[in-house]
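One protein chain is absent from this view; the other protein chains keep their places.
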Amino acid sequence: MARKKKTDWSKDVFKVLKKADVQQIAYVPDAGHTSLIKMAIADNVIKPVSLTSEQEGVAVLSGAWLGGEAGALLMQSSGVGNVINMLGMANECRFPLLMLVTMRGEWGEFNPWQVPMGQATEGVLEASGVIVHRVDEPSEIAETVEAAAKLAFEGGRMVAVLIGQRVVGFKDWTK
Amino acid sequence: MVSKKSKTWHWSQDVHQLFKKIGIKQVAYVPDGGLAKLLERCQADKSMRSVVLTTEEEGVAQMAGAWLGGQRGVLLTQSGGVGNCINMLSMMQECRIPLLSLVSMRGEWGETFPWQVPMGQSTIPALEAAKVIVHHVDQAEKVPETVQAAAKLAFDANRAVAVVISQRISGSGSKG
Partner (left out) sequence: MAARRKITLDRRKVVANILKDRGDLLLVTGLGAPTWDAASVEDNPNNFYLWGGMGGAVLTGLGLALAQPQRRVLVLTGDGEMLMGVGGLATVAVQKPSNLAIGILDNQRYGETGMQETHTEHGVDLAAMASGAGFQTTSTVYNAAELKTAIPMLYNTPGPVFVDVKVTAEDQPMILPPRDGPTLKHRFRENLLGSI
C-alpha cells in the first residue's frame, strides 16, 4: 500500500517537472527519489546528472540556467548540509533553484546519525535565503512542487520542497 | 612577547602560544587572508602538524579522527567554508566529539565582493543550526581570551565551538 502511494506521487511530480520544462535533473541518489530518478533517466529530453556531492548540483543547475535550461536538484536532507556555501552563488546571482529534499531524522528514524542534519535542514536552508515548502501528505506533493517550480523559475528564487519522512516511510530492519 | 599596547602586536601570536599551551597538535585549514598570520606561525611550529585541505569538511572529519587518536586539533577556515561543513558537523554532534574552530568572516563589514555576502550573512545561523556554539569577536584584543574560553568549552565540555572573528578585525576583502 505504502509503495503504491510512493510511485503515484513520483509520477505526478515528474509530470509537473515536465510541464515546467525541466531539462536537467541533478541528484545524489536517495531511496525516496528512486522512481523519479528512474523516470528522469528514461526520459528522452531530460539530462540526468549523477553527482558525487550535492553541492555540484547547485553549480550544475546554475550553469544550466545560464544556458537557458531549467533544472531540479534531488537529494536527501543530509545532502543539504553539503550545499550551503554553493547556495551563496545562487543567492547572489538570483539563480532560480528548485530542490526536492527527502527528509531523514524526523519520523521513525532508526539511524541516530541522521537526526542532527534532519533537524537542522529547514533552519539552515532558511538561513541561506531559501524559501521552504514542507509537505507531509502524498496527495499534496505534486501541487507543492508545481508551486515551488513557479516560484523558482518565474519568481526567480531558491525554493526547497521538503518531503516528510512520513511520506517516504522508514527502513524496516527486521526483514 | 609583544605587549598588546605595542603597535606590532597581533592577536595571532597570543593565540599561537595558547595553542601550544593547550596541546594543539593538528591544524587543519583552507587558507584565508584573515587567518594568514596565525597559519604562518602554526606552519613554522614543528610541534604542530598543519594539514592543507581541499575543502573544509575534510577538516571536520580530520578533527574527529584526531580526537579518536587522543590529539587536539583546530580547524581554521573562512566563513564561506562553513557552508561546506554543515553535514559533516552532524558527526560531531552525534558523537559528542570536541571541535575547536576559528572562522574568519567575509561578507560582514566593509565587504567589496558581493558574492561573499550571502554566505557571510548566513554563517552564524548555519553554525547554530548545526548546534555549534558561536563566540563572535570583533575586537582584536579580545580574540585570545575568546579562543581560550572556546577551547575550554570544546575540549573540557565536549562541544563544537566556533570563534567567529569579525571582518572588522581582519579587514579582508574590504579593499578594492
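As written, the chain order gives the labels A and B, with residue 1 at the start of each chain.
Keep in mind that, in the parts below, a residue touches a chain if its C-beta (ideal position, glycine included) is under 8 Å from a C-beta of that chain, and two chains touch if they have at least 3 such contacts.
Predicted, not measured: the structure shown is a model, and the values here were computed from it.
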>> For the chain left out of this view, which of A:30, A:106, A:122 or A:146 touches it?
In response: A:30
> Looking at B:13, B:43 or B:71, which makes contact with the chain not pictured?
Replying inline: B:71
> Looking at B:15, B:38 or B:60, which residue reaches the missing chain?
Replying inline: B:60
> Looking at the whole complex, which of B:15, B:97 or B:129 touches the chain that is not displayed?
Replying inline: B:97
> Considering the whole complex, which of A:10, A:23, A:114 or A:144 touches the chain not shown?
Replying inline: A:114
>> I need the residue numbers on chain A that touch the omitted chain, in ascending order.
In response: 28-31, 34, 37, 50, 52-53, 76, 78, 82, 111-114, 117, 173, 175
>> Contact with the hidden chain only, please: which chain B residues?
In response: 25-26, 28, 49, 51-55, 57-71, 73, 87-88, 90-91, 94-97
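Criterion: only the chains that are shown with their structure count from here on.
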>> Quick check: how many Å separate the C-alpha centres of chain A and chain B?
In response: 32
> Hey, which residues of chain B end up touching chain A in the complex?
Replying inline: 57, 80-91, 93-94, 114-119, 122, 125-126, 129-131
>> Help me check something: in the complex, which residues belonging to chain A touch chain B?
In response: 55, 78-89, 91-93, 112-117, 120, 123-124, 127-129
